[in-house]
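Every protein chain but one is kept in place in this view of the complex.
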């Protein structure tokens, strides 16, 4: 039995994942402020589009207009694919207030209402026949009600996998927080990728580690990465050692 | 007085347990996300089937259809044994909603209702004359009500031992959490096996340790293990030292 | 003024206690899961019986039938002494439900009702003219109500000392917990013995330390111990150093 | 696509930011007591005025009269620019009680009422055609209601960016607190600059680090800074290593 | 102005206190279980009696009969001085239930009722014209209501100083707890003496330190002490270093 995989499109990341994310997996992308979670999730959608896989980007943290503008900074033109009916940007930010209601096709009025959110995403996935979904972020869905986090994550995951989508669920944690978002969230998802920003001896370092990924072996190392003009670039040949801010070649 | 034992079927694990799990013990299998708890519990059921011991697998975290698909990845065909009446998969995930109600024989509508859950498991055990039970996981039974954890664990344990079953109770803890699930749970069970995933110098390591096991002596060491295409494989001859990510031969 | 002492009967333990537990002391035996508290308390009762001192064993954590079966594993036949009227096993586990009500003579229906528990223990002590009492464990008496822990412990202690009994009160703490059960409990008892299970460099170690014991000097060292086929065996000539997992001879 | 930038005017700071703060960014300036947050935010406004960019300074922590007096200590004459209609000082301190109501043009009666605060700031920005806004501090807006912090920060940020302003939002944390103000605040803003005061070997050290800044690369180093008679002065060529109180040249 | 002092009577302790406790000071004697607080407080009363200073011992933790028996173990005959009208033992333990009401002259029915407690102590102090008071312990007075701890301690202190008494107020903290009982208690008293029991490299060590003492300079060192057959004996010439379990001569 071979596992179908979805390429992340992020240079170096597929090598870390032994070929990509197993199809239909819901992957928690977790990290503190400034770690690059949003860029990672947008790049995942963009690279899918470039490879012919339609996608849905759900924004809860930024105005959809701002999202389109931000990705342009990396040379990614979301508007074009939206016009071709291959990309849907779901606006779960404005609440449909202001001019957004006129211009945005997919609007979630109350993003803390999981049913509404799931309904709109389902519609968007069906419309563009999406294979990839990114939600930036899932944190507001349960931040005020940790006891239901597990249930909400299960619902989301079931819907997305049921529709045949591979998904990135961005999760925000406080700076310097250990763990990945609490047991309810961590155990509900199929995979966990953690992005880190660490100060070591007066210098900030970026690194990521795949903590779990159902259906595939993966690198068991922490890899350094950079945010460049063209997005994220992971170095699968290097290992980053957190306490010492040391980077060395992968060896076994 | 000799203790009757149940072989785990996991390569290397029986050596760690001086021959297997003492019959009728309820063993807490505890660990963070991505540590391999689900695979361990499924392998325990599978190896029993292969040795002619009927089993019950109770799933609270994954759709029963997904469970059957996942185990196939390790070459374990659950469906076949279900058809022969030697394995029961108890669906405590779907709530009997959707098509599951038609296809699944054992359905728990409300898994937070301990009485219903216990009733359905009892029925399944009786039907297949099970000698082994795995519950993945027991965490939702008490996650919102820690004060009753002890009582629920006692009820489960009494039912399972009363029916003559040896059982694995999967328990989820947050990543990096010490302890095994709180005093109420830890003291209620007959054994505790902890699976760990640790980052040491930029690399992830898997290891397990048997913290307690009533009715038998057992290895007092932390052993490294791997997750392979054929499931978990423990190395009983090696000791894993957590802080240094060092593996060495067992010596006394 | 010489202090009357009660021998623990546990090889090496009396040396640690400069001759045994001062008569009528209520001793807290505290430790995490798997540390051997239950065995210690049963061995204390058994050795009393063998020396001609009647005893009472109160079980809140295990079915009385299971208790009798477990101790047989160490060659201790509780049933025989029960039949002779020298040992009372108080069942505070089953709640008198099921066949226990027929077979068990001493049943506590609601173990969280301290008055009922104390009443039944008093009756049992009087009936067998007990000199030793072990309660395994006192934790459920106050686990949901820490503010009354002190009061409950005082009541128990007053009753037991008033009846002339020397007692072991088992207390469960979470794995890796420091302290002995909170100030309310720690200050209420006459003595504290702590059993530990520590992982040092991939190996588990057993050790105990006497933290306080009214009415006698005692070893101020942490001693290693083993659980053998014949119960616990303490090495009073050896000191265990926790951080380094090192064992060395006692010196002054 | 080139990013428009706003010069901080703080010697050395623009170098740290690769040229300044990207236009319209809302930047969280966070730090413990005595770290220099207020001076930084006032210098940001002052240098804008000197370069011809009108500004708004919102004071929640100090009487507006005291603010004008304090900045004079650094040679910055706020009054003059206010008279010219290029600077608005918004009084969210006095509540309009006392003589403030007569002398202050922009008064927020209840600073915990986010709508009123936003309304008054909007008016002030429009009146002076401000390009820069500093709010000292945003902490009282959510200190008693952390669950709404995210929502309030989003509202503020949307208003300020919508009006074309680049803003500094001062955030107070307790001395020695790690993190930047909690996940709700940290993820809502476009940038985070942290000011620190650390005792190392009996000496206090000042340093800052840019933790995130949307729309630009920035120094990944912790830089030492001083508070002089003329305000803050950052040393972009030096790196401060916190644990050792060591300062060394930037190298790559 | 010379400070009047009260000798503790504990060998070595007066040297630590530069001559004794300043008259009328209320001193918090704080420590975990098994540290020797009760013995210290009883020895303080006993040595006063032997020097002709009447005293009051208030017991909240032990039956007055048991108190008298315990002190005999050190050769201190409380009963004799009680009969001479020079010592009052205030029974705040039995609640006046049982035979205590007949034999005990000073009974506090509800020790959590601070007014009643203070009233009975006042009566006892007046009756025997006490110069010394020890309360073992004050912890139950505020353990369930930390917010009133400060107020209760102030009341006690005012009463005791007002009557001309020097007092030892025993305070119980959990094992391994840092601090002395919380800010409310720590700041209310005139002095703080902390007794410690520390495990260092598998051995228990006893030591004490005077943290504050109004009205006098005192040793700024941590001194080792022993509990012998004749009570506590402090070594004012030695310094105990906690982390290393090292004892060395006092030097300056």
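Order of writing sets the labels: A, B, C, D and E. Residues in every chain begin at 1.
Just so it is clear, a residue touches a chain if its C-beta (ideal position, glycine included) is under 8 Å from a C-beta of that chain, and two chains touch if they have at least 3 such contacts.
Because the structure is a prediction, the values reported are computed rather than measured.
Note that the absent chain touches D, E when the full complex is taken as a whole. Of the options E:69, E:105, E:201 or E:222, the residue whose C-beta touches the omitted chain is E:222.
Seen from chain E, the chain kept out of the figure touches residues 1, 3, 147, 150, 158, 178-180, 182-184, 186-188, 192, 209, 211-215, 217, 220-222, 239-242. In the full complex, the hidden chain is touched by chain D at residues 32-34, 61, 63, 70, 72-73, 137, 139-140, 143-144, 172-177, 197, 199, 201-205, 227.
Going forward, only the chains that are shown with their structure count from here on.
Looking at chain A and chain C, the chains that touch each of them are B. If you lay the C-alpha trace of chain C over that of chain D, the rotation comes to 180 degrees, to the nearest 5. Centre-to-centre separation between chain A and chain E, using Cα means, comes to 62 Å. Chain centres here are Cα means. That of chain A falls 31 Å from that of chain D.
Counting only residues that touch two or more partner chains, chain C has none.
Viewed as a network of touching protein chains, the structure reduces to a simple linear path. Under the contact rule defined at the top, the touching pairs of chains are A-B, A-D, B-C, C-E.
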